[in-house]
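Heads up: the structure comes next, in structure tokens.
All protein chains of the complex are present and in place, except for one that has been dropped.
Letters are used for the chains, namely A and B, taken in the order the chains are written, and counting of residues starts over at 1 for each.
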Amino acid sequence: MLLTPEVIAILILDTIFLLFGVFAFYISIPIALKWDINSTSAFQYGLEKKAILVATIIKYIFILKLPLFLFFIFTADKISGVITGAMCAAGVVNSVSFGLSLFVFKILNLYIFGFWLFLHVEDMKDEKLRFTKLKFVIFIAAFFLLIIEIFYEISFFTSLDVDKIVSCCGTLFSAASTSTISFLFNISNPAIVTAFYISLGLYLISYFVKNAKLFLVTNTIFFIVSVLSLILFFGTYIYELPTHHCPFCFLQKDYYYIGYIIYITLFTGTFIGISGSILSLIKSKFSNRYYNISFLFNILYTIIVTAYPVVFYIRNGVWL
Amino acid sequence: MNINHFMIGFAINSILRRGVKSFFTLFIFTVLIFLLSSILFISNSIKTELGLTLKSLPEIIVQKIQAGRHTNIELKRVDKLLEFHGVKSAVPRIWGYYYFERAGVNFSVVGIDAFDKQYKESFEQITENFDFDELNQDSSMVVGEGVKKVLSDNYYKDYFNFIKPDGELEKITIAATFKSSTSLESNDIIIMPKKMVLKIFGMNEKKATDIILSVANPEEIPTIVEKIKNLYPDTRVITQNDLRVSYQNIFDYKSGMFLALFIVSAFTFFMIVYDKASGLSSEEKKEIGILKAIGWKIDDILKEKFYEAFIISFIAFLSAIILALFFVYTLEAPILRDIFTGYSRLKPDFSLPFVFDFQTVALLFFLTIPLYIAAIIIPSWKVASMDADEVMR
Partner (left out) sequence: MIECKNLTKIFNKNKNDEHIALKNINLSFNKGEVVVLKGASGSGKSTLLALIAALSKPNDGEVIVNEKRISKMPDNFTSLFRRENIGFIFQKYNLIPTLSVKDNIILPLIPSNPDEKLLENDVDKILEKFSINSKKHMIVKQLSGGEQQRVAISRALINNPKIIIADEPTANLDAKLSIDFINIIEQLKNSSTTIIIATHDPLFFDLNFVDRIIELKNGEVI
């Protein structure tokens, strides 16, 4: 067990989230079951007030989870100093068998909680509070996901072992290794680049057509393909090394912290695209602004990520 | 999201209006952050100090082990070790700890011979500045600053009487005092020619305390270590990396322990804040009623309460960090630093190097502010959702 101060901070916050989460869950059950906006009973008014408390708790958790996610990466990076073989956060995360799943799970939860807040804002604008019941049903599901994430995270930190030697990203992110994602590295460069630009194309089509269902689907595809192409192809141009596939290293100072901008644009663009689409499917009168914001961020991402190989080619006359 | 500066002004005024209560909360929060940040700053400084020290340590140390304990190693092994590919130099070391009973401290006594390849730059400088043959002839030694001070305090100004294992005294003059790049190093070290060290400790001249190796390529260290262990199974081989890892672990362990204590105080703090935030005077209740009547939503009242919380947190955070910086780096952190300095032999008077980084601040932030905010969520909500019709009576 690796009890650095950073790990303790994360565990303390996890405990707070857990406790508050359980409390919010407990309050949410009567809301999900017995909510009746047309009732004039004191019980209903009590529920309305409790709904505000739950929303406040969820806002608190979400607002902290975002920077905490970055802090998690930073902590993993720091721990890499003590675990033999790990040279950055990637190595540490993968030193535990479910490390990668935990990581993906955390991102998923951020999307879900973010979406809940989106829905909440829309709900509050509605006189009839039509989405409250739906909101709380979603929260109950999200709560279980939160619990799973927290327990995963606690187990993650408790299973970190200083004595175990770990593979670093060089071996993880390559076709030769036996890690879960190694099969992906057999995809050729032209193939993955084509896939990326096709998914971009689909995305653009759905943007111009302004069809919410299509937009939802293309955003999801774009997200997945972007992450893959980033690891397999674009990342190598940031490092200017055809074998360096690590998705973490370009978050560091040596690469001018470009990683943060890349991830923020990609996550924001797809998140708003996905949430916006879902909301406009639920609520008929939802503003179309989300199309534009998603577009802005996703295009920004594309430009940045395309710039690296293009600039490299211009400067060197060859591809990697 | 625009910042509502009206709300900020109102929040500040509310804090002032609450006077004693606000101040109390601010005070204990500041104390909490102060203690925490002091510990973290001290720990960071010592780690940095150690990092510097470690750089000057040998790449590989070979020790002979008998019955699980360290014992002196045969000098003839040095040549064997030099035969390994990649080993640049192999130097036998003669050194030990001398316990000065009167002062209750240990000195590290290190033997140096001028023609040896020195593994530490500071020693290199000493061999350049002092003629070791002369030291040998005159029975003199060169001491670190900390040693000089301890000896002076005990009335040994120009020389010192070592007590040999056979009970006889060996008088050795202090030729000079040296300074080194790190305070930890210079404090408890005495340097003298090897022959004299052998005499003081009554050691066998055909043996050494341990053998240190330097290698051409640090990547090869693990391989060389294997080879040594195969050749001499009765040895313990310690690499620079091993030391680095073990120090980081001790640190984190000690910090971890302290943080476990912190959790207890944090919990107490939480309960206090929760309680304070829940207890409302009738005046405060009336105020909420008024605000509601004139058109504040529950959400607005909550927002205002959070603004108050952020203001208090921010002030506490800033003050505590500034106080901690002052406490640790100007006052040299009396009392608190003793938690960490148990590892060293002397109670050194070294000064803590100034280390301040963003990551520590981020850590402090995550450990404290969310805690405070969590404590006020439920009380603030209870207050904000109170029924306002009473204000009509």
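Simple rule for what comes next: a contact is a pair of C-beta atoms (placed from the backbone, for glycine too) under 8 Å apart; a residue touches a chain by one contact, two chains touch by 3 or more.
Fair warning: this is a prediction, and the values are worked out from it, not measured in the lab.
Here the chain not displayed is in touch, across the complete complex, with A, B.
The missing chain, though absent from the display, is touched by one residue of B:G68, B:P233 or B:G295; that residue is B:G295. One chain is missing from the display, and on chain B it is touched by residues 2, 4, 6-7, 9-10, 13, 16-17, 286-287, 290-300, 303, 387-389, 391-393.
The chain not shown here touches chain A at positions 37-38, 40, 42, 45, 48-49, 52, 124, 127, 129.
Everything that follows uses one rule, which is that only the chains that are shown with their structure count from here on.
Mean C-alpha position of chain A lies 36 Å from that of chain B.
Every residue of chain A that touches chain B in the complex is listed here, in rising order: 2-6, 8-10, 12-13, 16, 20, 49, 52-53, 56-57, 60, 64, 67-68, 71, 74, 78, 81-82, 84, 124, 162.
Those residues of chain B that touch chain A in the complex are listed here as 40, 245, 248-249, 252-253, 255-256, 259-260, 263, 266, 298-299, 302, 359, 362-363, 366-367, 370-371, 373-374, 377-378, 381, 385.
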